[in-house]
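First comes the structure, then the notes that go with it.
Missing here: one protein chain of the complex. Every other protein chain is in place.
Every chain is named by a letter (A and B) in the order it is written, and numbering of its residues begins at 1.
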Amino acid sequence: MMRPFDPARIVSLRRRLVWQFLVLSAVLVLGLFLVVGWVADRASRASQDAVLGAAVTAITEGIRSVDEGLELDLPYATFSMLGAMGDERIFYLLTVAGQGVTGYEDLPPPPTPATDMAPVFYGADYRGARLRLASVGRMMLIQNRLQPVTVTLGQTRLGQAAIARDTARSAAWAALGFMLLALPVALLAAQAVLQPIRTLADVMGRRGPRDLRPVRHPTPRELAPLLRALNGLIARLRAALELAETFIFEAAHRIRTPLSLVRAEAELALAETSDEATRIRLRRMVRAIGESSRSANQILDHAMVMYRTDQYAAAQVDLAALSRAVLRAIDPIAEMRDIRVTHDIAACIIQGDERMLEIALRNLLDNAIKYAAPEGHVDLTLTCTGTEATLAVTDDGRGLSDDPAQLIGRFRRGANVGDTGGSGLGLTIVTEVAHAHRGRFQLKSGEKGGTCALLHLPLP
Amino acid sequence: MRLAAFAVAVTYALAGPAAAWQSEDERIFGPEDAPQIQVLSVTDLAAFAPVLQDYVTRNPGRGIRYVQASSTEIYAAIHDEDARFDLVISSAMDLQMKLANDGLAASVAPDARGLPDWARWRDQLWGIALEPVVTLASRQALGDLPVPRTRRDLIALLRENPERFQDRVAAYDPQVSGVGYFLIAQDDQVSDGFWRLAEVMGRLNARLFCCSGQMITELREGRIAIAYNVVASYAARFRPDDPDLVQLAFEDYTFAIVRSALVPVNAPDPQGAQDLLSYLLSDPAQRLIADSAGVALIAGTGKPPVPQLRPIRLDAGLLVYDDRLRRAGLLSEWRAALIQP
Partner (left out) sequence: MRFLLVEDSEDLAKAVASRLTLEGHGVDHAATLADASHFLGTAPYDLILLDISLPDGDGRDFLVRERAARRDTPVIMMTASASVSDRVMTLDQGADDYITKPFDFGELQARCRAVLRRRDGAVDNRRHFAGFIFDQLGATLTVGDDIRELRARELRLLEILLSRPGQAYSKAHLIDRLFSFDEEVSDNAIEVYVGRLRKKLDGSGARLETLRGVGYRLIPE
């Protein structure tokens, strides 16, 4: 099913690239924030743990067993230091044989009892705060009994968390800064990435409407599938056009044979009948067939010119030889009408398409013979200067009455041609051949009346 | 270190007997019917009244109920008895610190521009005054003796004139006064000479008091000659009209206590407390406070501190003074020095 075309669905690749970049960067910034936060948290936690461990060890070292029991010197400096980073809350507990002796007796005990001098670290919630605790245990001789003494020291970790958070935030800001710096670069990069597409579009856009050559423009590898698809499409289109052409030729063939029969029969009938009314009808019939045939020829010529323009491949053309060949082909028709054809042909070799040039020249001469005066004169002159070859076809007919430029338009005929048959496509064909060769075509009145058609073709 | 403590028979109750805490004085400021900010404070009512009066004058819609109590009573009221107050002011830095550390102080955000870092702990404990701790002497009692400039001078003076100072030296009783204990702990930490002084005072049968006020009264009435470790703000109230009173700020060191305020977590009107705290930290209030204390906490509001002044920082180190073993050890040493057989 065809989806209805919705302009909102059109996406800009460039915008998408930039968005993707932004989203990716945002994810990176967030990731950096989290990772740095985690790493900083771990690192600062480790160093804080070291301080806490040293503090609890120091306190434990300060416990002395004396005759009356225990002697404890709770070091002011140690507490002051523990609290220094971010005004931490500090809790401690000294127990002997599990009995609290001093400090906060309800302080959460370590999950596994500390048995040697290595502190056991753990976390616990206490008095509305999350604590990091370190516990150290040792056996001491108290009142002649070996008893386990445990010192537990806990602190909040607000300062440490704040530092970790700050570090992560700084990293995020830095990343954000880089992202902002990279944004114009990303825009430029998106531009650069999309440049080949634009170039390809330009190349396609510059093509003529009938240019069906495959695209040979060098493109990045990523665009190769698009190019292949495009060339595939062009190839299919060309095949379709060629099929259509074949069809036209085939159709022409199928129509022409019966037409020939009709015409031959009509002519025979004309020769055999003496009834004037029948003769007029037959004559009209023959004339109509002649015109249709001539039009068909011109349409085919035109199609051929279009086709060859698209496939235009310049080759060396001996314009003089070509002119003589066309003159020879056209000669019987001129002779039939008692029209004298003269020529003045200089040696001239140009770069061009021989078939197209032949069509152009034949149409020019055809036209000239058709419009020449009865028993008139047509002249073909080929001159060759340093830069340009000029084919001039002159007749001595009625000359031009309309704007010459108008005559060249397709299917247009001069107002004064009366009943002279012709589709008017001939001059259009010549003009198109001229353009295909980067030349120009000109119609002007002849010096002694009549018409002069000039086909200028540039020399290489 | 000479500090020794004994864990055996630790019966010393930090907050005293289980009986309810006791206040010393109470006054209402502002209109009777206005909503009142409940203040529990160690500061002498007479000394603090001008500041509170100024506040209610500035805020006509508000009243203050001011309850004065000793620092140990205050600690007991807040820590153990769940008394409801909006603002708790005390000079016993260790006790205030412990209240905050134990999670009884709420976080507040008063306007505290200019307050030095060492005079606050987190956003829970706010120094509002600097109180130098001085030694007071009666000029008359000293007679022609030279005025001592250091503790060493004082020791020498007492030693050389036992007859003159027998029974006439006063000091805080650390077993009763929180401030007294705290100051002794500070002395113990800072100077070895203090214990020699304590021994000398013991030999002279020094008299122990619960509060600065009493010591000053005794001094002015001529019953004692020297009062060691008196919070200066009390002395300042009497000194202008009593030429006999000499204030000695020893040159070896002179402590300055940071009187601090906190808003308890169960304060009925924390917003009012924060408002009052902001006022106490403002320039007008600080000028009044500095005027009575003799030194400015916030620079520019009064006399700058003298060089030997050693303010005690509000930090976690204060917690050690409250340790049961340490306290017991210190007090037993004190007793040993003071109460001689």
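One rule holds in what follows: a contact is a pair of C-beta atoms (placed from the backbone, for glycine too) under 8 Å apart; a residue touches a chain by one contact, two chains touch by 3 or more.
In this text the structure is predicted, and so the values were computed from the model without any measurement.
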Chains shown that the absent chain touches, full complex = A
Have a look at A:Asp202, A:Glu291 or A:Asp344 and name the one touching the chain we're not showing.
-> A:Glu291
Which residue, A:Ala252, A:Ala321, A:Ile349 or A:Leu459, contacts the hidden chain when the whole complex is considered?
-> A:Ala252
Of the residues listed, A:Pro332, A:Gly386 or A:Pro460, which one is in contact with the missing chain?
-> A:Pro332
Looking at A:Ala114, A:Ile359, A:Leu425 or A:Leu457, which makes contact with the chain not pictured?
-> A:Ile359
What subunit A residues would touch the chain not displayed?
-> 249, 252-254, 256-257, 259-265, 267-268, 270-271, 274, 276, 279, 283, 286-287, 289-291, 293, 296-297, 300-301, 304, 329, 331-333, 335-338, 355, 358-359, 370, 375, 418-421
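The rule is simple: only the chains that are shown with their structure count from here on.
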Indicate the whole-number Å distance between the mean C-alpha point of subunit A and the mean C-alpha point of subunit B.
-> 83
Complex contact set, residues of subunit B against subunit A = 1, 3-8, 10, 100-103, 121-122, 189, 313, 315-321, 323-326, 329
Residue set of subunit A touching subunit B in the complex reads 66, 68-77, 79-80, 82-84, 87-91, 94, 96, 101-103, 127-129
